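Note that this complex is displayed minus one protein chain, with the remaining chains in position.
Chains: A, B, C and D, in written order; residue numbering restarts at 1 for each.
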Amino acid sequence: MTAAPVIEAQNLDLTFQTSDGPVHALKDVSLAIGKGEFVSFIGPSGCGKTTFLRCIAALEQPTGGSLTVNGVSPEEARRARAYGYVFQAAGLYPWRTIAKNIKLPLEIMGFSREEQDRRVKDVLQLVDLEGFGGKYPWQLSGGMQQRASIARALAFDADILLMDEPFGALDEIVRDHLNEQLLALWARTGKTIGFVTHSIPEAVYLSTKIVVMSPRPGRITDVIDSPFPPERPLDIRDTPEFIAIAQRVREGLRAGHGDD
Amino acid sequence: MTAAPVIEAQNLDLTFQTSDGPVHALKDVSLAIGKGEFVSFIGPSGCGKTTFLRCIAALEQPTGGSLTVNGVSPEEARRARAYGYVFQAAGLYPWRTIAKNIKLPLEIMGFSREEQDRRVKDVLQLVDLEGFGGKYPWQLSGGMQQRASIARALAFDADILLMDEPFGALDEIVRDHLNEQLLALWARTGKTIGFVTHSIPEAVYLSTKIVVMSPRPGRITDVIDSPFPPERPLDIRDTPEFIAIAQRVREGLRAGHGDD
Amino acid sequence: MSRFSTLTAILTVVAAILALWYAGSVLMNRAWVMDQAARAGEEPGLTEIIAATMTQDRARLPAPHQVAGELYDGIFDKRITSRRSLVYHGLITLEATMYGFLLGIVVGVSLAVLIVLSRLADLALMPWAIISQTIPVVALAPMIVVLTNALGAGSLMVPKAIIAGYLSFFPVLVSMVKGLRSPDQMQLDLLRTYGASRSQTFWKLRLPASLPYFFASLKIAVAAALVGAIVGELPTGAIAGLGARMLIGSQFGEPMIMWAALFAAAILAALLIWGVTGIERAAVRMMGGRRA
Amino acid sequence: MRHSPSRLLQIGLPLGFGLLVLLLWQLAVQGFDIPPAILPAPTAIAARFAASTDILWIDFVQTVLKGALTGLALGVLAGLAAAILIDRSPFLKRGLLPVANFVAALPIVGIAPIMVMWFGFDWQSKAAVVVVMVFFPILVNTLAGLQASSRMQQDLMRTYSASYLQTLVKLRLPAAMPFIFNGLKISATLALIGAIVAEYFGSPTRGMGFRISTEVGRLGIDMVWAEIAVSALSGTVLYGLVALIERAVTFWHPSQRRG
Partner (left out) sequence: ADEVTLQLKWVTQAQFAGYYVALEKGFYEEEDLDVTVKPGGPDIAPTQVIAGGGADVIVEWMPAALAAREKGLPLVNIAQPFKSSGMMLTCLKESNVTSPEDFPGNTLGVWFFGNEYPFLSWMAHLDIPTEGGADGVEVLKQGFNVDPLLQKQAACISTMTYNEYWQVIDAGISPDDLVTFKYEDQGVATLEDGLYVLEDNLADEAFKDKMVRFVKASMKGWKYAEENPDEAAEIVLEYDETGAQTETHQKRMMGEIAKLTAGSNGALDPADYQRTVDTLLAGGSDPVITVEPQGAWTHDITDAALN
């Protein structure tokens, strides 16, 4: 299932110059992500998870090391519209309806009117939001907004999906539900997914690979493979195997954590 | 350990009149909370957890049924300053230092200057924030702010502590830490605590009683007793007993959950 | 690094403005030079024309150095008690501005408190506060002078301050209403769980929460007060003050007086805003605010 | 306790308050025998208004329609265009914004005599004053508004590899609308005042500023008040119109959502 690396980072470094001096957000980060992998990033606040994802998406410029996406630079990959990015907050535009929000990338990429409508219909169905296309974002609950933003990232069918704590603001049940759906989508489409989360069970449940990170300086402390098959019922979470991996992640986390 | 009911709700009803028609936020809610109990409320978004807590605190007026706190009406109990309330966001006043924030209820209740200082010192110690009294809220991390807001609710030593998702915005590690501390405080002071959360492990770990709620209309679907002793190390969460209770809560939740 | 290049950018922009200004002077003052030459039957060369456009007493657009010279003369070369000193006139306008500013703050804050505390006042007064700003003050000014005179105010200071206050109360009112209403339901509920009284809620929550809004409004209010003081000097027969200077320069056919007064008013505005910003910074620091 | 008051109350109360003030005014004028040359009674003003609608209309056309509205439209367009141009160049933004902020705070009415000198005594000079007066508030507000879209919203556009124009039209302008309308509301009231003041420095024999200054000299104070009423009315309508359009355009902004 793992193929040629789609994303390859070698000794990646990123230092922010701030008024309080330099912040070493990423230090010596090396990681290869194969085609079709589902990689979770977990770690305490400020360990550079977001920064790493942003580097991949060419939203941030590394200060050292090398990084390629599909064999080219992230900037080129971005121009080629290689990825969909889902931010932590839904970030829907409040002046557009849900359908128009999902159309936004399609308009920009110049899809035809009919194609736009077709795709909107498809992804709305995919995230269980049929019938809500005409509503404005603030008329939907937080969970529905988050789903809409995922639909927006799926609409143009990029090969790589980068998701920065997409379920952070949701309650456990909704989260479980979306986890299942995301997993199904991944299994069906074979997309490569980078996924940031704070939840240990979520990371273990979803991933083929869990990257544990640690702050000051931001670095990778552990990479854990998750051996479960692509189809995972929710109750694998109560298996001893699952709990063992979770425990290993928790330990890795606690080691990297300071006093608060 | 359970004593005469401190909070007693019988067939409580609350309907909000909104422009879209009435919203049945609480229907037929009956619950007795004894002195010294730690009761968690869990349930999907919109099931009335906050509303129920607000009714107890006399911030909302029930439209039916009866509700007594310490044997009197919530309004009278509020006037008698019977409870401390901790909101989901820390809600510290940015123009006051941490110490002055904690003093706020004391000023309003007319404590003497010396008494105020003494109590501020005590509660700051209690939540591990000695030395931070002179700082402004934005100079503290989210977890520290949340602890300060708990200190504020503890300062005037009310017998009842109502907490509405106090740890919702924190990451798992910080959360674990605060959970331990809250538990220690509860064991030491014997306060009655009402606690809203979205996290199943948190609810199971903290409570003597878990109230599972369900929306439309908001009602109680299950009340689960948690048999652990007051002193609970974090790793009881990996015991089969714990997992069994968690599973029961999860099932109760899933039943009450609609399609979102 | 950014500080230096910001300065360069500003200087570049200012230099560009000055260059445009010089070009404008030549273009706009040319007609008069040509007319005069025609009347005298001469035909001046290009350099003569340009030189002549830089030195006119009654230029349509005096050259920057002419205005600067007049300003320098009016500010530094005159005793400040002299009637020709721009400092003297500036101080008179400043006095009316400050009284008006204070009046505007008092009226604005009081009205805002009234409006926030009383639903009735909110509904009845707020529309009129907006309408009041659509009335041309210039039309009211002479009547305010006559009325305050009839009520026994001897000098023009009172009507000028009233006009300045009339313009400056509005931004304060709008911001204060916003500020006093800024506490959210949760913050209000917190105080209710303490059983706080209405007045405690006001003093401990609403008022402190409104202070950032208050200070933010002061910059607009002081600028409005200055406009008020100057407008108050136009149609009221004032003979001292920067507004009166503009008018007198215009009346006596001495546009340089007018231009100098205009720029003196600009300098005064800058000083006022700089001062208010300083006060705001100090207040924010005292309240433990964070610097952006 | 938190429900919004009825339409009736929303209109009735301010109206009632206005009527009360008029009543007190009428009583004061009659009770203290205030000469009409100082303060005419509301009834006298109303009578004058009714008798002079033709003149008031001519003045309205001259000052409001020709002077203020033309100036407002040109000033707003210029302000918007300048803001978008400046926004493109970080250098200009850095250099021009402080200058524009400074100029926005200046007592710009002072340029009225200059504009009359440059653009003649008819409405063009009034429009010119209005253009300069409204240009800076619009410029400053639009620039602030163009910064209003969040980093995340802009990053989203970058992940789509959207062009500058696409980002401008689909994200930054819509996000800037609440700010732009803020500037528009300020400008709407400034425009009338600017047009009227400028008429004091030279005008044809029509226009509200002309009429006001002339009638003061003729002791026609009732006519002055009739003009004030026209001005307040047009100002309020203009402001209300802007507020209405704002409601329609920025319906999505939390401050505009109801309930």
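In this section, a residue touches a chain if its C-beta (ideal position, glycine included) is under 8 Å from a C-beta of that chain, and two chains touch if they have at least 3 such contacts.
Given the structure is predicted, the values throughout are model-derived calculations rather than measurements.
For the chain left out of this view, which of D:T43, D:T214 or D:Q256 touches it?
Of all options in D:T43, D:T214 or D:Q256, contact with the hidden chain holds for D:T214.
For the chain that's not shown, point to the residue among C:Y72, C:W203 or C:F252 touching it.
From the options C:Y72, C:W203 or C:F252, the contact with the absent chain belongs to C:F252.
Could you tell which one of D:G16, D:P90, D:G120 or D:G240 touches the chain left off the display?
D:G120
Can you say which of C:T8, C:S82 or C:S118 touches the chain missing from this structure?
C:S82
Contacts of chain C with the missing chain: which residues?
32, 36, 39, 57-58, 60, 82-84, 142, 146-147, 149-150, 234-240, 244, 247-254, 257
Where does chain D touch the missing chain, residue by residue?
Residues touching the hidden chain, for chain D, are 35-38, 113, 116-117, 120-121, 199-205, 210, 213-214, 216-221.
Quick note on the criterion: only the chains that are shown with their structure count from here on.
How many degrees of rotation carry the C-alpha atoms of chain A onto those of chain B, rounded to the nearest 5?
Superposing the C-alpha atoms of chain A on chain B needs a rotation of 175 degrees.
Between C-D and A-D, which chain pair is linked by the larger number of C-beta contacts?
C-D
Report the inter-centroid distance (CA atoms only) between chain A and chain B in whole Å.
Here chain A and chain B have centroids separated by 33 Å.
Where in chain D do residues touch two or more of the other chains?
none
Chain B: which residues touch two or more other chains?
Within chain B, no residue contacts more than one other chain.
Using the touch rule from the top, collect the residues of chain A that touch chain D in their complex.
Of all residues in chain A, those touching chain D are 54, 57-59, 78-81, 83-85, 87, 89, 91, 93-95, 104-105, 107-109, 136, 138, 156.
For the complex, which residues does chain B have touching chain A?
Against chain A, chain B makes touches at 44-46, 141, 143-144, 171-174, 177, 198-200, 238, 243, 247, 253-254, 257, 259-260.
List the residues on chain C that touch chain B in their complex, please.
Result: residues 186-187, 189-196, 200, 204-205, 208-209, 211, 287-290 of chain C touch chain B.
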